[in-house]
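Written below as structure tokens is the structure these notes are about.
Only one protein chain is missing; all other protein chains are in place.
Chain nomenclature is as follows: A, B and C, assigned in order of appearance, with residue numbering initiated at 1 for each chain independently.
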Amino acid sequence: MIRIIVSPEPIDLTAEIERAEAAGVGAVATFTGIVRADDGVGELELEHYPGVTERALTGLTQEALRRWSLAGATVVHRVGPMRPGERIVFVAATAAHRAAALEACAFLIDRLKTEAPFWKRERRGDEAHWVEQRETDVGAAARWD
Amino acid sequence: MIRIIVSPEPIDLTAEIERAEAAGVGAVATFTGIVRADDGVGELELEHYPGVTERALTGLTQEALRRWSLAGATVVHRVGPMRPGERIVFVAATAAHRAAALEACAFLIDRLKTEAPFWKRERRGDEAHWVEQRETDVGAAARWD
Amino acid sequence: MRLVYFAWVRERIGTGEEQVAPPADVATVAQLIDWLAANSAGHAAAFAERDRLRAAVDGVFVGLDASVVGVDEVAIFPPVTGG
Partner (left out) sequence: MRLVYFAWVRERIGTGEEQVAPPADVATVAQLIDWLAANSAGHAAAFAERDRLRAAVDGVFVGLDASVVGVDEVAIFPPVTGG
């Protein structure tokens, strides 16, 4: 069961987790990314490539289902403006056993960072700048090659 | 911030996740273990070693905080009787960056399986039997040595 | 052919989308970028650092050497930064 959501709405974690658990699985691994307040960012804005984003995320979850024995995979990504403390992304992988769920969850968030067409712009006061891709993200994605 | 709960009460996932997120972190990784219904189990009962269990879990989370740059670590383990579909265990690790959160979360659940004094008994109809430790669990814990 | 741009590529060009009709000898994404940069200062500025550009053709991520012959939509953008 694949669930892909790209939306400007806040991410409802409880609803997403209950939906993931509903499949009668034994193991649920999740990752949630949150806008950090610790470096003076007042607002974060997420731009994306409508249609292509959903296609990329669907391909990513299908790849996870091929690699691991999963009951389901969920990716919810927020777009538009958001504030520190708000959730940007939620990823979940469910399986009968924990190793598959934990590995698939890490795979989904690592690969999403380099394969899905999202771009972040940070605002600090009146200044805005586009976030640069990090080398560590490229390395984290490459370990699943 | 360490949070350890061993209790017969159902695990309130929403409350636990909101508590973990409250620290102003960027990354939250969680693992939830659920009683599987798929092999005829009608009830699962968790026995533990009161006092020593909490000490073992505290030691485990402290070890995670030494190994990774974390904002917090949570372990909530249910004890007593429970039904298929109910949560047995919830583990969360929070950090500024995702790699630390994901790795610490996997470490906590892998090590909990071999280091914390819990014992599972499954009931199928009128029969009950104690679950045997799995070799794959011993191997999963050993990869963190 | 429809062109779409994102993030700072979009901002430097000044639009997120445009229709173009490149000459027949524009066969790859890289050649398309060269042709666009030669015809507009905004495009030239957006495309100045070629190694910071990524592309998708008809919704599929590709290298800059990919063909654009007969395609409907080419997207040009910086490395992605979601998650």
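By definition in this document, a residue touches a chain if its C-beta (ideal position, glycine included) is under 8 Å from a C-beta of that chain, and two chains touch if they have at least 3 such contacts.
Model, not experiment: these values are computed from the prediction.
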* **Touch partners, limited to displayed chains, of the chain removed from view** => B
* If the hidden chain were put back, which of B:Leu46, B:Ala92 or B:Cys105 would touch it? -> B:Leu46
* **Hidden partner interface residues of chain B, rising order** => 33, 46-49, 51-52, 55-56, 77, 88-89, 109, 112-121, 130-133, 137
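By definition in this document, only the chains that are shown with their structure count from here on.
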* Asked: Computing the C-alpha centre of each chain, which chain sits at the greatest distance from chain B?
  -> C
* To do: State, to the nearest whole Å, the distance from the C-alpha centre of chain B to the C-alpha centre of chain C.
  => 49
* Between chain A and chain B, what's the gap in Å when you average each chain's C-alpha atoms? -> 23
* So what's the Cα centroid distance for chain A and chain C, whole Å? -> 26
* **Of all residues in chain C, the ones touching two or more other chains** => 83
* **Residue numbers of chain B (touch at least two other chains)** => 98
